[in-house]
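Notes to accompany the following structure.
Only a single protein chain was left out; the remaining protein chains are all shown in position.
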């Protein structure tokens, strides 16, 4: 008989994984306590490692470890990270034990003192720059692309930190939202296309910079505005100065943040995530109407879209799938005959809701399709008469190179099968994806958007990919 | 400045806490793996301690520890608990560190071999029996009332285990759902009024007994039937024999399981929890109609009731409060000026949904009222024009002595204030509780019910309370 | 290639293992701090589990765990064990993980309140009594024989605790040194033959009872006297009252405590351990003289005996073997070709001392002989011209049933081979064991002794062994 082995539940999942959530607080006493709360609110953006650093009188203390925010930090640890300037980071990391080295914040000593950095995004010429830097004698400790940025800053011949940052950014391609501290001065910057979100808030005379507005809410901070693409914001002594960072390009905000990643109570680039998803759901209902008895969501990320579908179609919204939120470690058998195990430990159908019904299932997106396939089986086993699957975004056909960890093209269901083939594979009575135009129209209040994962239209140069071919 | 200290998030909560969830599996290889899955599904019934014991060839191995199921057990630990008969338990424990001794299962050696027991409920004459047993030379290790049952079994002069169990039960008053194993034979029993749920399932020629049907689902087991009040079921060698346990009384199923505790995907005493809550919500809408722009739930326990309210009233259902599911440890300041901290770390309002709206908030119940009060503030701060609070059960006015950990009478909001006073305290524009009759009518498909926490009508004698006065 | 697995170093050892060290402190504030120090000094008597309980106002708190004293307890843990009466225990446990249940102190609730007990020794009719008690309805949690004592006390029909203890002891055969507390009253008792040591001390108006005087020294307590065989000492409110416990028999103090177990800075039954070992070494030199260039000890337990041998023989004492004291976990390969691995990780020869020399190696005793065999190889490899092995006690030929964990007879080298065979097996030039008479003569200042492990003359009845044949 085969022996079971441990596995972390998120690794059983077939969802794409955000790379990071970031928070910076400056000008507020016990800044690390606020950063802790902020990370807590951003936990959905990265569940494998968490870190906080705090600066007091020029000296920076750092703690980072694999695990959830609430596992990594306790009151004593937070209290030890004293000072009125602090950075925090949550991360999804692809590898297991021992990859502590890639966790953030990264803190280094360079000519101007301690420099700390947190980063959300993906540098598309990181390997190329790295080879160049290594050739000049630079030493790397991690495989993180944040380390490339730090080296570029340290090697800049400019004299002020602002100029050094600007100099470093001029070499970098791709997607980045960065927060950097040198002493008690904090800098926030977004790449020229603004792929990844970064918002500015105020609190008790100090400032907060973070990935999503929900982190402002938990701290009790007031939203001020988005950091603009290409902008370099300097936060010092209670003032926020807008400086030139890099020359902005045509904006390309990540539409997948609205579709799946961000928390529905956040607003990104001026759009309420909940409202955006409702709108996607309504458009989906218009594009792919069907006769059904109930609309159910794949909880929780598709709740808003399903509600939108229900509103538009007039088909009642029901709670037909329950999600177990006590995620953590489980075990699997190497020869797991039961391919639905991962989905079953997370979702359970509500038989009384589904039995005998024509069920419209709304999901936000399909990446690999393994969970979708299990869910359809569960819903049928619970007695559903018909299963109509509706997806509130187009088929995911291309990997993201701008900060979202997606499988390779071969593993993307939308890249390897046509919609009818997918419908047959899932065993549904009908399948409808929202069109690319429909999606972009539904969220047009924000944008313009990057929709490369759906369209293949990559907006920032993929330097490493070209080099490595 | 005050120092922060650690606190477990559930302890910041003002919700009542279930005492236990239980699972037994017999006649299936690697029974402890299935028990692990079952406990995982029952995690909502107790989050402070978890334990599993397994019997192989007459020898029982046990592991129990404070923590969530996925923290306490890993693949190696589960593999070490070998055998085809296993019991599991999750528990809410009132005290912190060092109370490992009260965790379950309890495993003892007595004349017939290793006896293991898991228990959900509360024995109302436990102290009285304990004093008596101690006077006869019995030694107690814990303050758990399960230990009283074990002593009664061990001291019985009867010869068969069935008779010993029956003898022991004849002394016991109160609420209990028990699973007991002696060697590879498993016994399941419910008290004469059936306060607490216990269901029987089948799997691969073996049997499962557990608190809720959602545990059967995750194991892939088939539901057979409820264990009946007073019934003693013997599970042995693939057979389930119904034996006499104790003389049944007028049934009194805990209505609070339907109102709040049980998972919506479970069915208890023949009633779908989701359907019951929908029905409660619809009755609530009929009893307390109001003009509103949207209905929102306090997630997740009130989701079904809110949907019911929306259906019946025609007011659209919205997702106006977001719940952060990454619960765990946080810290608090001893002089926490911010009384809303506990609620804020858990719930966040969605401003775009609430701004300018007349909001109908549906919750399942109000116990202490502290969270409700914070939520009303959040909703107003998010711009709500009016806040109408609706509760899908009557005011909680009396403590439960049948297995639910509730605060004392003085701390129950419904026991110390009238509805108008409560409305004023919460700062709402209107407040409506479902009536006792309305509640019982809505769930009449099951029952009869114990509703002592609402009505004070205690159905089993409160022996210890009388003795101790 | 085979995979390495973890092993605790003491388990690689072929030494006999003491079962326990015990400490009780009463009438002194922060008693648990003193108990911690005492256990620290007694760590050599048991390295697998440690426990402390403390009583304050009738309520007893307990913490016990697998591990060394300094791993199990920290300042916070000690501070939580408040009160002026405390017990402590260190234990060697034969099994690994999960055997926490057999650690001590044992704390139970019985008719008179919380009763706590620590025990050093072995009850020779424990199984027989256990069967009897179980037949009467007693429930056992552990396989520890201390639990038998507790049941006998709880079931006694006598009215005072003293009478209950006396009643319980009247059933028990074998070896025991016990300390018991009920509330703030402490009782110390030794079996009628006084196999195991137990000494009484005074400190700041309170009392200490413990296995060895070195524990008194570390606390700064003054030695008062030995607890006498059969005596029951009651320590209460600063007074020590000598009561009748059980009728004393011909004393039989464990000679192996002097030979190997006790710390050389302790005095047992009026004999300095260091002096006793020096005397054993001198007698050994007289019985087994040899021409040699240096005398070396197997450190550290044979240091004193080797020094005695050197004094008597005039052959210089040298430090020829070094012992690594950083014991802990290591790993072994299942197919370990290298049978000397266990010894090599612990001992290293000093080549410059041994090269070209005729070496007299003095050890305190030989049990299995595996370490001895490795050491002889190491010494030869370091260049010794001749190796003469001298043992400061007779061959160990019989298992101990009075509290020392020895291998079964088949594994005792002295039981399965003659001295010449042993000499040949070890590969030494000569081998000499001290004679039984020589040993007893050398330590005659104390005694009379139990020397059953050398002679087979068991002084207390072996009831269980007879029953179980």
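Read from first to last, the chains carry the letters A, B and C; within each, the first residue is number 1.
Keep this in mind: contacts are C-beta pairs under 8 Å (C-beta built on N, C-alpha and C of every residue); 3 or more make two chains touch, one makes a residue touch a chain.
Being a predicted model, the structure only gives us computed values, none of them experimental.
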item: Chains in view touching the one left out; value: A, C
item: Sole residue of C:345, C:419 or C:462 that reaches the chain not shown, by the stated touch rule; value: C:345
item: Among C:243, C:322 or C:466, the residue in touch with the chain that has been omitted; value: C:322
item: Contacts of chain A with the absent chain, listed as residue ranges; value: 61-63, 80, 98, 107-111, 134-135, 137-141, 150-151, 154-156
item: Chain not shown, touching residues in chain C; value: 1, 3-6, 9, 29-30, 33, 36-37, 40-41, 43-44, 47, 68-71, 74-76, 78-79, 214, 217-218, 220, 263-265, 267, 272, 274-275, 303-304, 307, 311, 316-319, 322, 324-331, 338, 344-345, 348-353
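Basically, only the chains that are shown with their structure count from here on.
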item: Rounded Å distance between chain A and chain B, as computed from the means of their C-alpha atoms; value: 35
item: CA centroid of chain A to CA centroid of chain C, Å; value: 60
item: Contacts with 2+ other chains: residues of chain B; value: none
